[in-house]
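All protein chains but one are shown at their positions in the complex.
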Amino acid sequence: MNILIYGIVNSVVFALMAVGFTLVYGVSRLPNFAHGGLYILTGFIAWTFFNTVGMNYAVAIVLSLIVTALVGAAIYQFILIRVRGMEASEIIASFAIGLALMEGLRWGGFIKRTYTLPVFVGGTVYIAGTPIDWQRLIIIGGGLAVVAFLWLFTHYTKVGLALRAIAQDERAAMMLGIDSDLSAVIALALGSALAGLAAVAILPLGNISVEAGYNVLTYAIAVCIVGGLGSWPGAVMGAFVLGFAQILTVYFIGAQWQMVVVFLAIILTLILRPSGLFGRQKELEERV
Amino acid sequence: MELKARRKERLDRGIKVRTEGIYAVSSLREIAYLMMPRLVLILGLLIVPLVLPNMYWQRVICIACIFALLALAFDFLAEFVGIICLGGALFIGVGGYIAGVSNSWFGLSPALTIPIATLLGAVISTLILLPCLPLRGIYFAIISLMYPLVLPRIIEALHLFGGTDGIAGLATFPNIWVDQYLIIAIVLVAVFALRRLVNEDIGLVLHGIKDNDQAVRASGMSITWYKAQAVFIAAAIGCFAGAYLSHLYGWAGISLFGLDFSILPIAACVLGGPGTLVGPVLGAFILTPLSEMLRAFGALRIVFYCLILVGFIVFKPEGLMNYFQRKYHQFEHWIEV
Partner (left out) sequence: MKKKTLLTLAVSMCLVLISVPSFMAGCKAPAPTGAPIILGAPLSMGHPDGVCTQDNLKLAVDEINAAGGVNVAGVMRPFQLEVIDSRDLEPGVPTSEALLVVEKLILDKKANFIIGGPIRSEAALAAMDTVSKYKTVSILSSGVLTPAYDPKVAADYEKYKYCFRTTGSSKEHIAEALTILDSLKLTYGFNKVFIMVQDVAFATAAGDKIKAGLEEKGWSVVGYEKYPSGSTDFSVGLLKARDAGAQILIPWFDMPEASILVKQWYDLKVPALPVGFMVAAEDSNAWKALEGKCAYVVHLYPKAGIARTDAIPQAEKYIDAYKKAFGGVEPGLTWVAPTSYQVVYILKDAIERAGSIDANAIIAALEKTDMLGIYGRIKFDPKSHQIVYSMDPAEGAVTTWVQWVDGKRVAVYPPKVATDTIKLPAWMKK
């Protein structure tokens, strides 16, 4: 029972981290390696709003999400738009920006161990004899809500449908008048906000440290590769596969291997089935 | 009113045209024109250790050369073969550990461990990267970024090779002059050898793979085999740098796989001029001393790198070397359209 509940928690955590990355890649084929940096940026901005400026917690969170979304949109509009289409440059440029964000935060003094965000609701609850704290339950609920929201957004709103159109077939969508660049800006803003949402949900479990940014990027990429780059159900499935793989490894083999398991999953996927579980790329296009 | 438009026109310089083909040796002037940049590079690199103020700066040059080798490997793979290898740290780590283990467990001297590490390391790196060679660029990029993050975890978990403490107390080079001239010589050899290589037949095939791999495949050549060869060469360069590093300070540890070794060469390559194998070397020699001088700023240093990297990659992707080459070989003037 422990395994089931905490496996779900772990998987949803991974899913939250990865959904922003997969959204951006799915819509505009941009690997946003600044994902980790945006995650941490939101955490620290929320902390600053809450502690230094003294705002109400909920307001601080919402504002920090908005700020991160704007940062994401700015990254696209001023930098990534100019290297669109050149994969190498996109990866390098976005990675460099993410690194600049994280190291900038480190230089700005955010290095102590006492930067924490308070949990939304304190307390513990017992499910079938397994104790679990409310924050983790909120994460599960929040994760499912995010997935549901994305599904509804991309199926029933005009903007969402436009994003989905660009994701499916860019040329056809452009012929219908959907602006590719504008979609990319929206996608990147949304993706950054999702990264931020993951941050404010997950960071209260521990503390905010710059090193977590690197780990988040790794997890996001791992989930996306296992699930298939660019596929949204793939990201969710990949998250569950990795989340349970990690928990099962810890439970049965030993906690030492929990990070190695994640990497091995990436390597195995790339060797055996590079398009991942639900990848949209046909094998021929990616194998030479 | 008539609209007068102007545009820039670039023409080859006279002397460049006069040095085409056999006429390159027609007089000293032509020879000098062609030889000058190369001589400046060689003599410059050879003289640098002699003019530096103190030993600390000579050390910095050694580190700069290590980054130059990595940047060279990255440039070769990215521009001449079409493979984006974001994991220079993998080569450094593999080469460094093999040299460290050969020296501390088997007691071999640096003269033996370095060649062993270079070749064995290249073989191992190529083998572990082999499964992703057939895949599209982004997958190789991701997996080459991931390997330097996985391998230290495995070493950590299995407590191999000294675990998180690393292996210290390795043999070092006899004196600072050997340190520097060894690596400078290798940098020069690598630059000129690679430049020669890309003009040979195999270089043509690699370039073809970059441009249109299906066409090469249709000609009956195995793409994976040629890519593997290219990765082997780049890995050999990287592993040499790693083995050299571990004997420079007498230490090997899991931080050999650090992200710094992956990022800085890319920045050096982009700054220096991708596509010209000399550009990355130049970039490394600019960035490393710059980084030392900026040390007072702490983490802001990395922010500078990244901003320079982004700035160059977005606004001036041709880099410095391409710019210089263009200016050297061509002149521009405005003409009316």
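Note that the chains take the letters A and B in the order they are written out, and that residue 1 is the start of every chain.
As a convention for this text, a residue touches a chain if its C-beta (ideal position, glycine included) is under 8 Å from a C-beta of that chain, and two chains touch if they have at least 3 such contacts.
Being a predicted model, the structure only gives us computed values, none of them experimental.
Only one residue from A:Val119, A:Leu144, A:Val159 or A:Met174 touches the chain missing from this view: A:Val119. Between the chain not shown and the residues B:Pro37, B:Gly137 or B:Gly250, the one that touches is B:Gly250.
From the options B:Ile15, B:Leu108, B:Ala157 or B:Leu188, the residue with contact to the unseen chain in the full assembly is B:Ala157. Touching the missing chain, out of B:Arg59, B:Arg136, B:His207 or B:His329, is residue B:Arg59.
Touching residues on chain A toward the chain that is not drawn are 2-3, 6, 9-10, 13, 106-107, 111-116, 118-119, 122-124, 130-133, 135, 205-207, 209-212, 214-215, 246-247, 250-251, 254-256, 258-260. Touching the omitted chain from chain B are residues 54-57, 59-60, 63, 92, 153, 156-157, 159, 163-166, 168-169, 172, 245, 248-251, 253-256, 258-261, 292, 295-296, 298-299.
Convention: only the chains that are shown with their structure count from here on.
Inter-chain spacing, taken between the CA centroids of chain A and chain B, is 33 Å. Per the touch definition, chain B reaches chain A in the complex via residues 78, 84, 86, 131-132, 134-139, 141-143, 146, 149-150, 153-154, 157, 213-214, 217, 223-224, 259, 263, 266-267, 270, 297-300, 302-303, 305-307, 309-310, 313-315, 317.
Across the interface of their complex, chain B is touched by residues 31, 79, 82-83, 87-89, 91-93, 95-97, 99-100, 103-104, 106-107, 214, 218, 221, 225, 229, 256-257, 259-260, 263-264, 266-267, 270-271, 274, 285-288 of chain A.
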